[in-house]
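Complex shown without one protein chain; remaining protein chains in place.
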Amino acid sequence: MAEVKVEDIRKSFGGGKPVLDGVSFTVADGEFVSLLGPSGCGKTTLLRIIAGLEYADSGRLGIGGREVSEVPPKDRDIAFVFQNYALYPHLTVSENVAMGLQLRGTPAPEIARRIADAAARLGLEPLLNRRPAALSGGQRQRVALARSLVREPQVFLLDEPLSNLDAVLRERTRGELKLLFKRAKGTVVYVTHDQVEAMTMSDRIVLLNEGKIQQVGTPEDLYRRPANVYAATFLGAPPMNIVPRSDAERSGLFPGLPAGDLLVGVRPEELKVGEGREAVVIVVEPVGSHTILTLDAAGASLRAVVPGTWSGGSTCKVGVPPGSVHLFDAPTGARRA
Amino acid sequence: MRDHSRAGAVNWLYAAPAMLFMGVVSLLPIGYTFGLAGEYHRLAVDTRFWPVMRTTLSLTAVTVALELALGLAVALVLWSPFPGRGLARAAVLIPWALPTAVMAMAWRWIFNADSGVMGDLLFRLGLVASPQVPWLADATSAFWAIVLADVWKTTPFMAVLLMSGLAAIPDELYEAAAIDGAGPVRRFFVVTLPLLKSTIVVAVIFRAIQTFGLFDLVFVLTGGGPGGRTQTIAVYAYDVVFRYQELAYGCALVVAMALCLVLMTGVMLGAARGGKAR
Partner (left out) sequence: MRPTVRGQALFALAVAAVAAWSLAPFLWQAITSLKPAAEVAAVPVRYWPSTLDFSSYAQVFEARPFATYIWNSVVVGLGTTALTTVLGVCAAYAFSRLGLPGGRAALIGILGLSLFPGTVLIVPLKMLAAKAGLLNTRSGLVIAYTALNLPFAIWVLKAFFDRLPKDVEEAAWLDGLSRWQTLWKIVLPLSAPAVATTAILVFIFSWNEFLIAQTLVSRDAARTVPVGIAMLSGVTVYEVPWGQIAAAVVVTTLPVVAIVLAFQRRIVEGLTAGAVKG
């Protein structure tokens, strides 16, 4: 049973603002959970606390049903994939991968078997005798992955493993990673700042900002029912349009708004262009498969997405389908109903 | 490089004064020494030459080995930040910064046969029978006195070199090793030592060259005694030229010393490369 239980973890560095401010969540056995957020939100610190590379100021941590807050990393039955891979530069690929097993006294035939297995799965067979300096970035990343796989730990911890790859490689590797860990049947905690990665790979996402959890849920939850303005604008590209109540009313696109100090949200991809109220097209951004339009609807600035290229000129009609409107409480940013 | 229009020989003017100084004071005399040298045949019959070389080489080997071990220990202790590190580093640097010849006098006092504190300390610790030990009158203990004084002085330099090597090792490797299951001792052998190897090689070669040419310390601490048994090649050559006034042979000795140095360096570099090509 490889459940990860994070309870009310707090951490500050040097008595300043807390990096982690009371974070709690649970990762179920075999689940793939992403810690998502911008740089500085605390996600890497949290991952390192789970690994035992840092210690929390307060709170509790459980792995596989065991309380591990004071247990050193090597005894937590975890594997960690570093952002910069942290390969031993003076050892060959197979020596790198074998290191953790050797230090634990695993018998040599078993080590050989596991290395062969991981090498086959990751396409590392021709590289086993090379040193990291002779490998490309993508190859080094796979070695780092192999190193974690052979340990067969309860929990895999990955610190932005794709961020050092170029965009093309990143796209390709995402799918491969997802499959790889599904087969490995471990619990995975994955840190990233890239929402597409989080959305495509995770069973659930923990969204963080400034050391606090903004929302925990499936990708679908976060997309369809964001818990606050932050979550609403973090996921989705281009981000959700957020309009203050006064502008929303003036635009005439949002009839029947309830009372109160509100922020109104609607996703660009859900706006219906071609029917509804008049709007001025201010910016046209063709992306190839679709086009992003920045519109001015009676003073309210909205972005919309239309398929293909835009041939419609400098004005258009835009409408808001019922059910695509999100309401947020203006002072707190929290979702309203 | 900007300034392609003005690149080239003209710019040597900037470096010219420096080159001139170095040429006149260093290059020229070296050439002279080679020119003045003669009577090479005496190297074969000189009964003092081989013992002196032996002394020099063993001094070099022992001192550098000790410096390396101690320097590494000091580097490991002083490298990560802790309150008061600045002060500790300053204290540790002081031996290196003090004039060798001057501190040699200080060491002579410490090793003084009648009132030296070394004898007294070891006597109080029960390690010697009497507090009055004629350290510098016995060839072996004099040798070790020199070793102690030299190691004391040069360990800081080694430590600084090694610290720069340590700083180049990414933290992540230690963390990966920790997660792989290595305790602090294992981490030293699996991460620190291998990655420090190139720095160690450079430091050792550098220090070996310097120790081989050791003069100040020996000259002032033992004068090459007792009976010339702690003479290094540099001290011997100096004696031959300035005391015995034998210019040609003295220069021949210096040439021999220089050649030995080159040979030694070559051997060490070869050994280092050989180790690397594993």
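As written, the chain order gives the labels A and B, with residue 1 at the start of each chain.
The definition used in the following text is that contacts are C-beta pairs under 8 Å (C-beta built on N, C-alpha and C of every residue); 3 or more make two chains touch, one makes a residue touch a chain.
Here the structure is a predicted model, which means the values were calculated and not measured.
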item	value
Of A:52, A:100 or A:265, the one touching the omitted chain in the full complex	A:52
Options B:53, B:78 or B:191, residue touching the unrepresented chain	B:78
Chain B, residues in touch with the chain not shown (by the definition above)	1-3, 6-9, 11-12, 14-15, 17-19, 21-22, 24-33, 36, 74, 77-78, 82, 84, 86-95, 97-110, 112, 114-117, 120, 131-132, 152, 156-157, 160-161, 163-164, 178, 199, 202-203, 206, 209-210, 212-216, 219-220, 233-234, 237-238, 241-242, 247, 250-251, 254, 257-258, 261, 265
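As a convention for this text, only the chains that are shown with their structure count from here on.
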item	value
Parts of chain A lying in touch with chain B, wherever the complex brings them together	51-53, 72-74, 78-80, 82, 84, 86-90, 99-100, 103-104, 147
In the complex with chain A, residue positions of chain B that touch it	170, 172-173, 175-183, 186, 190-191, 194-195, 197
